[in-house]
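Complex shown without one protein chain; remaining protein chains in place.
Chain naming follows the written order as A, B and C, and within any one chain the residues start at number 1.
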Amino acid sequence: MLRTIPKAELLTITIILGIMNSYKHFKICIGLLLISLAPLHAQIANDLTHEEALKALLAAKKKAEDSQVLVNIAVVDAGANLKAFIRLDESYLGSIDVAIKKAKTSRYFNAATGDIGKLTQPGGIIYNIEHSNGGLITFPGGVPIKNKEGKIIGAIGVSGGTIEQDHEIASSGALSILK
Amino acid sequence: MLRTIPKAELLTITIILGIMNSYKHFKICIGLLLISLAPLHAQIANDLTHEEALKALLAAKKKAEDSQVLVNIAVVDAGANLKAFIRLDESYLGSIDVAIKKAKTSRYFNAATGDIGKLTQPGGIIYNIEHSNGGLITFPGGVPIKNKEGKIIGAIGVSGGTIEQDHEIASSGALSILK
Amino acid sequence: MLRTIPKAELLTITIILGIMNSYKHFKICIGLLLISLAPLHAQIANDLTHEEALKALLAAKKKAEDSQVLVNIAVVDAGANLKAFIRLDESYLGSIDVAIKKAKTSRYFNAATGDIGKLTQPGGIIYNIEHSNGGLITFPGGVPIKNKEGKIIGAIGVSGGTIEQDHEIASSGALSILK
Partner (left out) sequence: MLRTIPKAELLTITIILGIMNSYKHFKICIGLLLISLAPLHAQIANDLTHEEALKALLAAKKKAEDSQVLVNIAVVDAGANLKAFIRLDESYLGSIDVAIKKAKTSRYFNAATGDIGKLTQPGGIIYNIEHSNGGLITFPGGVPIKNKEGKIIGAIGVSGGTIEQDHEIASSGALSILK
């Protein structure tokens, strides 16, 4: 269960080949070098990197602290899998799961959880969809994270403050990765 | 996987020093003695002890018996973990889980479950939050347990009577530890 | 969800009818009176009462404290449903569920958990039965509770000490109700 990347030798060979001007082998080696670097430094297209997840998490944390709101913050990737999380001291214990479910719900349906919630009320077109996927949360506090091309690459969920505060903190986290 | 506490010797030294009137060393030994007793007889700050949990449980049980209401009673600690429980004979089997979930819900969000329930109705700001945390119960019967400083140190949940009775029994349990 | 027992009036009528010597109605009223008293003061045959559960719990707690072992103690009734529980301060958080599962496992199969565990090892006749019933625990610490007639009326599970200590504490709890 380990991915080791013996890239030092590859780099040496690549540079030597470059100097020797063996263009064809140089290209192959550059290709191999890029592949070998890939697991640590690249990511599939349209997915959140862990550095972006951490950036969004810390931006939301700062916003919460500046606003003196005690929250839990969860970030999920394009596959709706947990990517980053933090719980502020003294925030609600029950908000751990609510924050994670808000992030997942938002990515599951590519919408802010508050918008989904408008459709899940009694008589609504997707009434009680909360029963699916091991439990959804459909009130505000979860928002999709988009890249610069506007493509959804993950989502962020916040729980612990009022629903307005949670939504605002989540939004500031989502927007941070565009800066 | 056992914690033994060699406190007998410490107690002897403490008493001898007390008799010898060496006040300064006496104080230090008293301190050490208190620390050595801690794992069995004290608890981290702001958390319910098992003796408090038992006291709340038995006070609620007495209240239920005096009112001839057949209930299940659950007490959770500051971490929302089960600390004490009792089920009265002939009470509803379904109330075991309801009582535990009421106690957990109350501690998860630091509020009486009935107050949370006012916000979870259709159109409410946290509609359907019950789908989180493996299932919440948001009708009356769960109340936070506070210490003398007003700090929440756990919660108690009661199920089996009317919601008014459940709430009253839970409250009398929570209040008992202040006496 | 309430069982009220308006037995004061019934008692009055019963006594009056007794005095009046209306034998037939007297018998009916005695019958009604007994039924009305039943939910609080009797219990189905071969089931643990909550007073017995509490007695076993407190006897096991005393044994644990005398031995300075930090444990969780769970008592289940004849239906394998949780009847009483206590967690000593500073005992393992993971032992809450282990204690409850030991008690349930013991009653599910009417045997001490350690005896069941001898059959669940690789190659054993009930290998990996732990996967059933939402998870079983089959090492020592769970024992059946029997009444004076030797009939199993519940079980007790203990977790937190060594398996020998857990078994001993559980046994002393189970035996206490015979005294």
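Simple rule for what comes next: contacts are C-beta pairs under 8 Å (C-beta built on N, C-alpha and C of every residue); 3 or more make two chains touch, one makes a residue touch a chain.
As the structure is a prediction and not an experimental result, all values here were calculated from the model.
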Touching the absent chain when the full complex is considered, from C:H131, C:K148 or C:K179: C:H131
Options B:A80, B:V98, B:A112 or B:L136, residue touching the unrepresented chain: B:A80
In chain B, positions touching the absent partner: 1, 44-47, 78-81, 109, 111, 126
Where the unshown chain meets chain C, residue by residue: 92-95, 97-98, 101, 117, 120-122, 128, 130-131, 135-139, 162-163
On chain A, residues whose C-beta touches the chain left out of the figure: 1-5, 38-40, 42-43, 49-50, 53-54, 65, 68-70, 77, 79, 81-90, 92-93, 96, 160-162, 165
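As a working rule, only the chains that are shown with their structure count from here on.
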Category of the chain touch graph - line, ring, star, complete, other: line
Whole-Å gap between the CA centroids of chain B and chain C: 22
Approximate Å spacing (C-alpha centroids) for the pair chain A, chain C: 48
Interface hub residues of chain A, defined as touching at least two other chains: none
